[in-house]
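Written below as structure tokens is the structure these notes are about.
Note that one protein chain is taken out, while the other chains of the complex remain in position.
Going in written order, the chains are labelled A and B, and every chain counts its residues from 1.
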Amino acid sequence: MNRADSAGLASRVAQHLARRARWRAPEILFWLAAAATLFALPGKHLILAEIAILGLFALSLDLLLGYAGIISLGHAAFFGFGAYAAGLFSKHGLIAEPVLALLAAGAIAAALGFATSFLVLRGSDLTRLMVTLGVALVLRELANRFDGLTGGADGLQGVVMAPVLGRFAFDIGGHVGYAYSLAVLFVLFLVARRIVHSPFGLALGSLKGNPLRAAAIGIPVNGRLVGIYTFAAGYAGIAGALLTQVTQFCSLDVFSFERSADLLVVLILGGTGYLYGGLIGAVLFKLMQDWLAAMTPQYWQFWVGLVLVAVVLVGRERMTAWTGVIRGSSGAR
Amino acid sequence: MFRGKWLAAGIAFAVAAGVTQAQDAVKIGLILPMTGGQASTGKQIEAAVRLYMAQNGTTIAGRKIELVVKDDGAVPDNTKRIAQELIVNDKVSFLAGFGVTPAALAVAPLATQAKVPQIVMAAGTSIITERSPYIARTSFTLAQSSVIIAEWAAKNGIRKVVTLVSDYAPGAEAQNSFKERFAAGGGSVVAELKVPLATPDFAPFLQRARDASPDAVFVFVPSGQGGTFAKQFAERGLDKSGIKLIGPGDVMDDDLLNGMGDAVLGAVTAHLYSASHPSATNRAFVDAFKKANNGMRPNFMAVGGYDGMHLIYEALKKTKGVTDGDALMGAMKGMQWESPRGPISIDPETRDIVQNIYIRRVERIGGELYNTEFATFEAVKDPVKAAAKK
Partner (left out) sequence: MLTILIDGIAYGMLLFVLACGLSVTLGLMNFINLAHGAFAMAGGYVAVVLVNRVGLSFWLALPLAFVIPAIIGAMMERTLYRHLYARSHLDQVLFTVGLVFMSVAAVDYTMGSQQVFVQLPAMLQGQFSFQGVGVGRYRLLIIVVCGVLAVALQAILVRTHFGSRLRAAVDDARTARGLGINVNAVFALTFAVGSGLAGLGGALGAEILGLDPQFPLKFMIYFLIVVAVGGTSSVTGPLLASLFLGIGDVAGKYYVPKLGAFAIYTIMIAVLIWRPYGLLSRHRGR
């Protein structure tokens, strides 16, 4: 292919990507509504912060599952790793400023992701599920074992957060916590959006569809998978760190199987492959859970289960058909 | 560290709202694990709390008492968020419940910040009450039972013991308290076995315990696993080979005892409460509890909830309905009363519970299994904090 042709091709690809990356009306509305909750719903900021953190966590899994086709039941491994990292940074005064600690925790979690990425390169879906789960459970045991460092089953004590950017101190009403979480979510969302609407993102899409063919046309399949796995691990680590910073507490539950399983449910509920699925799923799931638990503290699980069953029977696609406008071009499911 | 503009505004708002609500309802936020592995604890405590309110009415000093029950699933970040919401949105005057130690610890800083009394009705680690001056406990500490059984064992011909505990903080605490007191009494711990928390099968650990041929095995496992453990203990023939089963009474939980079968007859444990405690107060309590809950027998968690409510009610009576955190804590310190478990009091220095610990043996009475008390150690304070003071 001569230079003129490849230049032409490159610009066509860039145009195509630019078209897909245009901001559509529903997206803008979504973020405007989110920003509005900062002022409109002060009483709900505590649970909204949890939703934002869960949304970020689900976003990171979406990058894996929706864009690269890697299913994981152990994503909590990175979440927990980031959570404890942030907790330890602040407890021992290593990195006092929360945003820096957040980035550092994310980097450490990404390193862990890189180190364990080779585990998900081979095998069937079931293999990946179990291997990732195994890693998360081993980490949980390690955290329990080294309880001098992590506080073990009692949880990490003495995590006291300095004010964000030196100015905004965390308050009991959760307002600063929510604003902080939402801001982090938005920024990371933008970065993720940039990445999926790039040649790297296109490569991921093709290897999700057919890894053999992708390899045949010269895409370094394993390299891309390792890349996205590391990136998603970093995001999960930041979500975990955010949780520790906002709640100023960290315990072994950050590694639990329940956390990974709930995450999978949240993401499937919202839909994979278009970045908003995790966020929408987090909002729906958490609000539903909160509402049901208020009505029946003991048996809310039954109703949540019923809703999940009903959603599947009715058809997930029909439930989230209205998000088709956003999904339109990315052809997600 | 937290002193920012937001905090001052938030607290001022809450206090102002509290003042304007002077004659409004007193809300109690009850945070319990109602789902998940600890659900039976949550059920027992909620039932006991409601029983107390049914028996003693819902008006104190002219103010109505309202209960808000929330499930935290024993996940501490849930507990913390729920507690925050209860404080800021529902403006509760008391936080109560807390099924596991990390849940209680997570909420401690909130209690301090908001000056809201935190009544721990279930969690049992020593350090909890030290984490906030607004914490009072009506449940127990593991160390209380562990050292008492150590004393009893040392005085009753048990020389060699193998300890078998779950591998997490409460297990370590139970084991260490036992070991210290037992060694002081002349006994020796020949092997210390730690069982992973999620273990389905105790077989290898029981085999190791048997290999060491001790006089007794000291056991602590979380209340959900006690039954399986006791059954496997008997299945393995440890009781037949003369090895006794001792430990804190968590293993012989009244809630589960009947289902365990004759395998556990004769097991000796030390604990704060037995459903067969021979006092009129207890008989009335057990009968009323069973009647209100389909024949369910109350256990040591239930009694923690019952007494916790008593503490709240009496404190309110003393302050004549004023819900200022400091006044309430002052009212609670040193309070003494007769609980279904026996005489108890709240230690004014540590705000922890001081109670009798009984040595009991499992016996079959009237077709059902009960822990029959045969020795009493009176007014036992938490040994860990008491030792630290010396």
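Criterion: a residue touches a chain if its C-beta (ideal position, glycine included) is under 8 Å from a C-beta of that chain, and two chains touch if they have at least 3 such contacts.
Bear in mind the structure is a predicted one, so any value in this text is a computation, not a measurement.
Novice: Mind giving the shown chains that are in contact with the missing chain?
Specialist: Hidden chain, whole complex, touched shown chains: A, B.
Novice: Looking at the full complex, which residue from B:256, B:302 or B:316 touches the chain that isn't shown here?
Specialist: Looking across B:256, B:302 or B:316, the contact with the absent chain belongs to B:256.
Novice: Looking at B:72, B:85, B:167 or B:352, which residue reaches the missing chain?
Specialist: B:167
Novice: Would you mind spotting which of A:46, A:86, A:129 or A:184 touches the chain that isn't drawn?
Specialist: The missing chain is touched by A:129.
Novice: Where the complex has a chain not shown, which of A:166, A:199 or A:305 is the residue touching it?
Specialist: Touches the omitted chain: A:305.
Novice: Considering the whole complex rather than only what is displayed, give the residues of chain A touching the chain that is not shown.
Specialist: 71, 119, 122-127, 129-131, 133-135, 137-138, 141, 144, 257-258, 261, 264-265, 268-269, 272, 298-302, 304-309, 311-313, 316, 333
Novice: Please output the residues of chain B touching the missing chain, sorted low to high.
Specialist: 35-37, 39-40, 42-43, 167, 193-201, 203-205, 207-208, 224-225, 227-228, 231-232, 234-237, 240, 255-256, 259-261, 263, 296
Following the convention adopted for this analysis, only the chains that are shown with their structure count from here on.
Novice: Whole-Å distance, chain A centre to chain B centre, using C-alpha means?
Specialist: Computed from C-alpha means, the inter-chain centre distance equals 37 Å.
Novice: How about chain A: which of its residues touch chain B in the complex?
Specialist: 43, 46-47, 50, 141, 144-145, 147, 152-155, 157, 160-163, 168-176, 243, 247-249, 251-253, 258, 293-294, 297-298, 300-301
Novice: Along chain B, where are the residues that touch chain A in the complex?
Specialist: My answer: residues 1-7, 9-11, 32, 34-35, 39, 42-43, 69-71, 75-77, 80-81, 84-85, 87-89, 101-102, 105-106, 109-110, 113-114, 125, 127, 131, 167-170, 196-197.
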